[in-house]
Structures are given as C-alpha cells and as structure tokens.
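Accompanying notes for the structure given below.
Shown here: the complex without one of its protein chains, the others still in place.
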Amino acid sequence: MSGNTFGQLFKITTFGESHGEGVGCVIDGCPAGLELSSNDIQKELDKRKPGQSKITTTRQESDTAEILSGVFEGRTIGTPIMIFVRNKNQRPEDYAVLKDLYRPSHADYVYEAKYGFRDWRGGGRASARETIGRVAGGAVAIKFLKDKAGLEFVSYVEQIGDIKADVDYREVMIENVEANIVRCPDQASAQKMTELIEKTREQGDSLGGVIVGVVRNAPVGLGEPVFDKLSADLAKAMLSIPAVKGFEYGSGFASVTKRGSEHNDEFYAENGKIMTRTNNSGGIQGGISNGQDIYFRVAFKAPATIGKEQRTIDKKGKEAVLAPGGRHDPCVLPRAVPIVSSMAALVVMDHYLRQKVSKS
Amino acid sequence: MSGNTFGQLFKITTFGESHGEGVGCVIDGCPAGLELSSNDIQKELDKRKPGQSKITTTRQESDTAEILSGVFEGRTIGTPIMIFVRNKNQRPEDYAVLKDLYRPSHADYVYEAKYGFRDWRGGGRASARETIGRVAGGAVAIKFLKDKAGLEFVSYVEQIGDIKADVDYREVMIENVEANIVRCPDQASAQKMTELIEKTREQGDSLGGVIVGVVRNAPVGLGEPVFDKLSADLAKAMLSIPAVKGFEYGSGFASVTKRGSEHNDEFYAENGKIMTRTNNSGGIQGGISNGQDIYFRVAFKAPATIGKEQRTIDKKGKEAVLAPGGRHDPCVLPRAVPIVSSMAALVVMDHYLRQKVSKS
Amino acid sequence: MSGNTFGQLFKITTFGESHGEGVGCVIDGCPAGLELSSNDIQKELDKRKPGQSKITTTRQESDTAEILSGVFEGRTIGTPIMIFVRNKNQRPEDYAVLKDLYRPSHADYVYEAKYGFRDWRGGGRASARETIGRVAGGAVAIKFLKDKAGLEFVSYVEQIGDIKADVDYREVMIENVEANIVRCPDQASAQKMTELIEKTREQGDSLGGVIVGVVRNAPVGLGEPVFDKLSADLAKAMLSIPAVKGFEYGSGFASVTKRGSEHNDEFYAENGKIMTRTNNSGGIQGGISNGQDIYFRVAFKAPATIGKEQRTIDKKGKEAVLAPGGRHDPCVLPRAVPIVSSMAALVVMDHYLRQKVSKS
Partner (left out) sequence: MSGNTFGQLFKITTFGESHGEGVGCVIDGCPAGLELSSNDIQKELDKRKPGQSKITTTRQESDTAEILSGVFEGRTIGTPIMIFVRNKNQRPEDYAVLKDLYRPSHADYVYEAKYGFRDWRGGGRASARETIGRVAGGAVAIKFLKDKAGLEFVSYVEQIGDIKADVDYREVMIENVEANIVRCPDQASAQKMTELIEKTREQGDSLGGVIVGVVRNAPVGLGEPVFDKLSADLAKAMLSIPAVKGFEYGSGFASVTKRGSEHNDEFYAENGKIMTRTNNSGGIQGGISNGQDIYFRVAFKAPATIGKEQRTIDKKGKEAVLAPGGRHDPCVLPRAVPIVSSMAALVVMDHYLRQKVSKS
C-alpha cells in the first residue's frame, strides 16, 4: 500500500534511498525465455547517470547494475528479477545542514509530517536517484517488447525554458536524440538549449521543459476499460516521475479549442489494415491503443534545488536561510529522457500481458 | 485485471453497459459508521443526469440510485456497498445502424479488436453512462471526507472552446458553480459559453473545454511515494474519464518557462501551522499533500458524436458514411463537473485511508 | 482491503447481507466470448438453495439469479458481470432478540468489536447467504473451464459426524452425487447420513463432516510460485467458506507418517504424456498442477445455531440465555457441496488465466 510497486502483471517494485547502501528494483512477472544481460540494463542506466555531460550535475557515479536473481544462462526464468545498483559517490555530510530545514518545494516537510521521521541525506527516498530502479526495470520491458513484438520507444526533449524545438514526433529517431547532450533531436535548438542551461546554472538558477514520448508499433487492443485506460496509466506513470507537473496525449490541451468535426480521426483501410488519416487521438481511443503511433507530452518544472540563497523555515517553524545547493542538475530533462521511455515501456509491457486474457 | 476497479483501500468497481439492464458500482472498503442515504448519492447523480438543461442531450433519464447492500439503519457497516441505477430510456434500435460501422474517434474499433465482439448499443461499456457508477461512489467519498474531516471538493468549468473564464480557484464556491447550467462560476462567461454551445449544436458540431478541480482542507500527508503520488493518482483518475486528453496540477504546463527561483514555494509558519506563500505546487510536494489547496486542470476534447455526416469504414474495411448522431451532448463539460469531483474524491479518500498506516 | 474480492485475473467481489435487499457478485476478468445464460447460474444456485430437501433448513427461497451486466446476445463481452439475487423470505423480526446477544461460536461479537456496529439480522454479512454470490461466480468459472478446456469439478460429502463413506475419488460422477439429498456418492452411507441428520435435528443438535473436492482434466502448469501455489489458493478458498476448519490435499495429514520413499510419486510416460503411478501429490507438485487429478478434503464443523438453549452474554457482558435457534440447517454439508466446487473453480479459473503469461 506504500506505493513502491507499479504494474499489475509486469510488476516493478523499486527500493533504496539516495544515500543508503544502494537502489534497485524487483521485477515480478517477466515471462520466461527473454534473453537478458546486465548490458541491456546498463545501456539505459548510462543515459540517466549523473556527470555524463557538462550540463548535468557534477556528481560522478558509475551506477553499475547487477542482476542478482531471475536470470539463468542468459535468459529470464519466470522468477523475480532483482537488480541492484550500489551507491558510491555519497557525501551525506553535504546534507547535514539540511537535517532540520525544510527546503522550498522539496518533499522534506511532507515526509516528516507523514512518517514522523525522515532520511534527510540527499532527499532519501524522494531523491530522483530512486528512478534508477525504474530505468533498470524499464530496460527489461523495452528489451522484451522490442524482441518479442517489435515495439520502439523514443523520447526526446522538445522544450527547455522558453526554447521550443520544431520536431515532428513521427520522424524522430533515437540516434538523433542521442546525437547531443540535451537529447533534443532538433540539433539547432539543442545547441541553444545547452547554452541556456549553462547560463542558467551560472546564474544559480534552474530550468523546466517538456519531454515528448513516442511508442511505435504497439498492437491494437492495449488498455483496459474503464479505469486502466492506456492513457490513464501513462498519465499516472509520468506524474509519478519527480518534477512532473502535467501530461497530455495526442491533441492534449490543444484539443480544447477544436470542434468535434475538426478533431475526429477518420478511419480508412489499406491492405486490410485499419488506420486513421489524422492522429489527434494519439494512438489511443476509448483508452485502448488503435495501432497508430502513441505520443504524449510531459511537463517538468525547474528543479527546486538552486544555486541561490532562499528563505525557509526549520522543523520548529523558525525562519531560516537555505544556502545555495551543491552539486545538482540545473535542468533535469536530458537525464529524464530515459526515465520517460522506461515508464512508458513499463505501462505498455503491463498492458501487453494484460490483453492476453481479454478473449477466450 | 480488467480495469474496472479503482482504489486500493477504498475500492470502487463499476459495472453495466449503456443499454443493458443498468449501471452501478460496488464500493469495498468504506469504513463502518458513516451515515449514508440514497439521497446523498442522488444529489450528485442529478448533476450528471442527461436532459437537465437545454445545453445537454435531450435524452431524459431519472437515473435513480438504489443502495442494495452495505447500509443498515442509515449507516455503513463495513461491508460492500452496492448501488444500482436501472437503465430506462433505452432505445437500442437507434443504434442498430452502428452495428457494423466504426464511428470516428469512438471506441468501436478497438473494442471489436480487443474482445472480438462488442455491445454496439450506444457504446456499451465505453459509454459515458458508465460514469454513473463513479459519481455514485464518489458521492460516498465526498460525504465521508466532509463528515469526518471537513474536506470540500469544488470543480467548475473554466473554458469551453475559445471562451475562457476569469476565475481564481481559491474563491470559487459550489453555489456559484451551480448558479448556471454550464457550471462556470464566472456568470458572464457562463452566459457566453451557453450561447456558444447552443450555436455549435445548431451547426451540428461539438465543443471541448477545461474543468478545474479544487480540494480544500486536505490534511498533510496524503499520497504515497513513489508511484502512488497523490498527483499521479489524480492524473490517472482524470485521464480515465471519457474524452479527457490532458491533466496538470498547480503551475502545470506553465511551469515549464519558470525558473526554479520563481517557481519555488517559500515556507512560512503561522500560529504553528506550516504554509507556503505561493502555491505553484498545487498543494502537492513530492507527491504528498502539504496542507495547501490542491488544484488541477483537466482538458476535455469535443465529443466524437456530431450532427454531421462523416466518412468512415465498416467492420470489413469498406468505406461508409456515418449519418449525423442522434440525441447527444454538444459539449460534455457541464455534466462532467460532478465526475471530476467524484474521481478526485475517490483518489483523496483512498489516500486518506492509506495514510492511516504510515506511522507505527 | 476489506476482503470481499477473490482472485487476481478472474476476480469475484461478493456483496449483500442476509436480510438486506439481496446478495450477489460482480465478476471482473471473464474473457469475452463465453456463452452464458442465467440458467447456467441458476443450475448451481439450486444446489445450495434452502428448503431443497427434508434435511436442510425449512426456509424456502427461490434464490433467482439475474445477470444485470456483462452479457450481450448470450455471450460475455469482457466487461464486469453483475449477478443479483433478491432476498425474499426475510423475517428480520425472528432475529430481533439477537440484537444485543452474542451467539456462541458465531461472528456477532467479533463484528461488533471490529466495526463498532453490526447488522444483527440473521448474521448480516457473516451469514452463509453470502455464498450465493460465490456460487453464482463459480458457475461462470465452471462453465468457462468446461467449454474451453474440458475441466470437470466434482465435490461430494465423504463424512457426516461419525459416518464415513467408502468412496474412491477417481470414480465419482456428478450423477451419483446428485442421486441423493446428502450428496454422498455412496448410496448406502448416504442413507445412514440422512437418518443421522434427521435424528440430530430432532435432538436439537447439529453435525459436521468432510467434503472432498476433485478437479479433473486440469492442464499442467496452473499455480504460481512461491506464495500463490495452486494448493495455497485452494486452501485459502476453502478456509474462507463459513464453518470450515481444515484443508488437506493429496495425502494430506496422512502423509505425516509416510517415509519419503513411500510417498514419492514415480513418473512415467505413456504415449508422450507424463503421468505419475501414484498420486499422493494430489495433482499438485511444487504448488503447480502436474496433470493428474487434483483432490482435496475440507473439514466442516457443526453449525453453531442449534435447537437447544445455550448460555452466553450480551453486549454489556451480562450473562444471558440464548433460546433455541429457529429455521436452520442441522448440517450444512449437503448445501456446501456446490460452494466447494464453486470456490475450486474460482481458484482454477484464476490460475488458468494467470498461466497464459508465464512464457514469452
């Protein structure tokens, strides 16, 4: 009931605190027979690891994944897959000063109120370090869906602060995303975004943005009426990522000003395959995938940790001043791209298994 | 696994098809001792029933709720509460022509693909009529949270098509919302929205819009790290409502262009109560309620059923023309307001119970 | 969390109190495409209805099942199936005297302690009348497994009080079970059991016994390591039936005195089919079905309601005398036979669906 598990059939439970022994996940429900190695995991983890470029935090961590159960002779055996990443570059002493302070727009206060007690070292469980477990689990889902059904997950940065890239979601390839450190497939915009992030860091401030997620080749029929719509589960998955403030799929908020006659996606058939001429539905109708590309947008706020002094209070309600933060990301989006893909893959994988029992 | 249940501790399962015998819900997990009568349910159902005003569908249904279990001598007894609403104004023959057609942007095609078979009468399970069960269940949650903890749920229409009302979420009262048939607390905008809806209906078209949801007096500590954040569960709840395309809470998508230093909500204490000077967090930090007002926005697309001919295909992939729709809503938002409140109440109620087991 | 739902993929939620408006269930997760009519349900319900013979309670209830959702044109459509049985022969006034008394070995006291309040009319939710919902749901599972996979569920009375029938579980046919009112396939023992029940009722007393459950033609592979073993879920299912005190499968408690060398079931292959020469395993090894007959035994205690005065206390702890019970069963076993089959079918159905996602 504590909310550390995601999924119904393909279940992932993450564990670990930012400055504890390590972080990781247990995946329960991965079908037997998938080829899987720690490289498959590491590849995704490397995209979210700190210190990977000049625009991320300067903390250096290798974030090395160990698969400690569930794989035998290079294949999954249907038992829980436990993946562990030991914490290394911990400096809890960096955080000692935060022990009694409530950082603005952080989870310090609510954790203290909820649990009567908290691990104040680097955010503890509320740290984005927790998402390592998600990316590890997502890597398994990505591998499975690619190997067994040809699905592809592509996520990319569309906007950082005021800079919005001009990108058609249908044309983005992973190579273009990985071609720059911002992970924006529009290389010109990527350059501007990089400069903005560097400048903002110098100013002691931080930036938000938008990540777009795309799922290609999803079969028709994923999603369960009425609560577990594919769109609903994607929304939950994205809003569960730290710093996310909004989600929309297909036409999203822009649909609001469209008439029904403009917005409806006309069906047609080609070589026996049913398609739609437009895709305002974002590949999901009635909560169920219709075979078109699934795409959605995720809004991230600027990180709460900034390089400026801030006013706040301590545990006793006394006014206090919070010193500028230490090693942190001025903008989380470049490192959040693999997290968005991972969460999307976890959702799709779960529904991929769930739809196997729809018909008799 | 079929997605008809929502909630972990306060669980609602809805059932029923648009043109079957009836619709309703089973609520499992309502604590014993709540005073509850069918009036408490009916009051909310009346806000979503068809035919309530000139801007909704002209179908007339009384939608009368019967509580068939779980209540004894006017109080809940801790056992499942089953609420049933018999379908009355059914005209399945209106839909016979749809038996073999796939209506654009409806769920016909995906249901057929997923189940190999579908109830084509009025959308069957995919009909918004299913939300009757949600509103009935939400009414119980609203009653519980009001009686036992003083919470208040207020939802209202903020935008219809291009008309956006000027409303401060902090000042909206239910009376102002219920003061007009659009359920927009800005009476001048409401008048314009009404006119727009009427005009659009005459044009054989339909409209989308935005509903804002507000939760007042929520205690600190609701929401579970890391997947079952209060914000994540609200997102899922909202995206599970038919026609919803987007969700944002607090500063939402607008946060994207704000720097961290602008966006952070400064803490202060007043008479021992911890508050924030701004509320970009929307009452939720780290996924957990912080005692400030919770507010969020929900984007609805225009209904897919319109009063115009449309091109489509039939089950065999053959081109076909879909005749103009019959009795339908040109804009679902006025009737969706109680659905948004209900879903919010279901989420909050669930977390209200869940947080009882956080501390030892 | 309130325990009214059973199953993971094929989920049944029962609702209703003994003297409320009615009882029933919602089944969520039945695959689309199963032919189903209310007759399929009624057939099983008739086996458990009161007043069916001279050895059951004299209460007369028709217990008529209505399918109110989830079936269209005679087939399931993948949506929740709600089945309702209206209560008819209610005489709450019979129970008014029990309002403040705690009947020995009944649930009155614990319900009052747990919920602070209870429906005292005929046991309320704790009444065996709740099992109507289970039998209705079980009927759907029995139908599915028979139609789609040829499984057969046979349960029968093996022992009543001291009278133990001489029956080989491998040879019992439903016709033999239904050939007498006790539901014991050994007709001579059945006659003695009938006489014992009648005599015991005259003495104002009640009787326990043993029911054997058999599942034939179950495929290999049902059951999930490590907690959701098929045997573990059967145990839970059986112990959830009112009055059940014990469960064993295969060699059961008798295995305790057998050496490993005697107890092991030797494998052999015949025409490519793998079988075991003995079946001490009861068709389940490592918690997973092995293709042999599954069989198990369930111990029922004598009903707590008897036709004699009993000493007890009231809600205030004051000593009191409980008058002899009214219309009740002197022995529940004949009517419990369909309940055992239903619960077994619910377990097997759930695992039948679950094993569809074991391999990739």
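Labels A, B and C are assigned to the chains in the order they are written; within every chain, residues are numbered from 1.
In the analysis below, a residue touches a chain if its C-beta (ideal position, glycine included) is under 8 Å from a C-beta of that chain, and two chains touch if they have at least 3 such contacts.
A quick note: this is a predicted structure, and the numbers were derived from the prediction, not measured.
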| item | value |
| --- | --- |
| Identified contact with the non-displayed chain, of A:125, A:143 or A:229 | A:125 |
| Contact partner of the left-out chain, one of C:54, C:99 or C:258 | C:258 |
| For chain C, the residues touching the chain missing from this view | 1-6, 8-9, 14, 102, 104-107, 109-111, 113-116, 125-126, 130, 159, 161-162, 200, 204-210, 220-221, 223-229, 231-240, 242, 244-253, 255-261, 263-269, 272, 274, 276, 280-282, 285-290, 299-306, 308, 310-313, 317-319, 354-355, 357-359 |
| On chain A, residues whose C-beta touches the chain left out of the figure | 1-2, 4-5, 8-9, 11, 13-17, 20-24, 26, 28-29, 32-33, 66, 68-70, 72, 75, 77-82, 84, 114-119, 121, 124-125, 353 |
| On chain B, residues whose C-beta touches the chain left out of the figure | 1, 9, 29, 31-34, 76, 78-79, 144, 148, 225, 353, 356-360 |
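As a convention for this text, only the chains that are shown with their structure count from here on.
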| item | value |
| --- | --- |
| Chain whose Cα centroid lies at the greatest distance from that of chain A | C |
| Angle, in degrees to the nearest 5, of the Cα rotation that carries chain A onto chain C | 180 |
| Distance from chain B to chain A - Cα centre to Cα centre, in angstrom | 26 |
| Centroid distance [mean C-alpha coordinates] between chain C and chain A, Å | 46 |
| Chain B-chain C separation of Cα centroids, rounded to whole Å | 39 |
| Sites on chain B at which at least two other chains make contact | 1-2, 4-5, 8-9, 14, 114-116, 125 |
